[in-house]
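Supplied in structure tokens, the structure appears directly below.
All protein chains of the complex are present and in place, except for one that has been dropped.
For chain A:
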Amino acid sequence: MAGITGSSLAVATAAHEGPPEAVGAARPGRRRAARRGDGRIASLFLAPALVGFALFYLYPTIRGVYFSFTDYDLLSPPHSVGAANYRYLWRDPLFWNALRVTLQYVVINIVSQTVLALGLAWLMFRLTRSVLVRVLFLVPWLVPNVAVGLLWLWLLDANLGFVNHLITDLGGSSQGFFTTPSLAMPTIAVINTWQYTGYTALLFYAGMLQIPGTLFESARLDGAGEVRTFTRITLPLLRPIMALVLVVSLIGSFQIFDTVSIDPAQGGPVNATRVIYYYIYQLAFTQFRMGYASAVAVTLVLILGVLTFLQLRLLRASRSDLA
């Protein structure tokens, strides 16, 4: 936190050094001038990351955009088909279905995960500073996704699962968590919530630790209770962290793949769990329709870009109320 405040202070001072009459118009120019001195060193330090970015992100992305305008089955050379893939996509019911079930997953996962994580973080913040507790929250996050998927697949199995044994022993009737269309996607969403809540809670917790203690003290002196302190001080001051967590987990959530791919229903029952990433994977690597898969992927990038932009705008993520 000291670092952030320090650098923003430096920028502010630099901006104020200019002649008084030029403050408004010249500010961007002054900023560029202030940075130029570090430019060479900075580019040197950035080079390894840039090379990696160009090689593993930029180049594949450009190739992907190119493939999206071709018919390509991985084995014979791609040939151009113009916008045919995008026209097909517009009429492809499986694509729209994939978007719909992915959104369903994202909503259930993000809402439950954020609410639970905020609650956990607040409990930790108010009750304990124990490192052990913090580590325990991370345990599900440390388990590989595939292992988590298999674990819950066994626990929730309709015939042989432990959870269904408990339910039937308590007098209920067994549930096909993965095999009932209306339950399959919520089940997968909740499994991933289970896995990521602890991690998200730690991020929120770290954010809470950054809020100056004086604010809580004065709130207490003014007679604010737990709930009021949480809603009036913690939540508003947590906004930048909240924005970061929401953007990252939204993008991560759209990328749901492992749990779906572990499920033997392979996107079923009746397409209920054929999420967008899994659909792209099936198109590209089981149906070998790389061209069309690329078109779906490019469309997803556009959708995610718009969503992220909106989110950052709405949450004013770059500004903190503390500044």
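Basically, a contact is a pair of C-beta atoms (placed from the backbone, for glycine too) under 8 Å apart; a residue touches a chain by one contact, two chains touch by 3 or more; residues count from 1.
Going forward, contacts and distances are computed from a predicted model.
Undergrad: Which one, "Sugar ABC transporter substrate-binding protein", "Ion-translocating oxidoreductase complex subunit C", "Hydrogenase" or "Zinc protease", is the UniProt name for the chain you do not see?
TA: Per the UniProt record, the undisplayed chain of the complex is "Sugar ABC transporter substrate-binding protein".
Undergrad: Tell me which residue among A:G64, A:G119 or A:P181 touches the hidden chain in the full complex.
TA: Touches the omitted chain: A:P181.
Undergrad: Just one of A:I62, A:V115, A:V139 or A:A158 touches the chain that is missing; which is it?
TA: Touches the omitted chain: A:A158.
Undergrad: For the chain not shown, which residue from A:T102, A:T200 or A:Q282 touches it across the whole complex?
TA: Within the whole complex, the residue contacting the unshown chain is A:Q282.
Undergrad: Consider the whole complex, including the chain that is not shown, and state which of A:L50, A:L209 or A:V248 touches that chain.
TA: A:L50
Undergrad: Tell me which stretches of chain A touch the chain missing from the display.
TA: Within chain A, the residues touching the omitted chain are 36, 39-40, 43-44, 47-48, 50-51, 54-55, 71, 73-76, 81, 84-85, 88, 153-154, 157-160, 174-176, 178-181, 263-271, 282, 285-289, 291-292.
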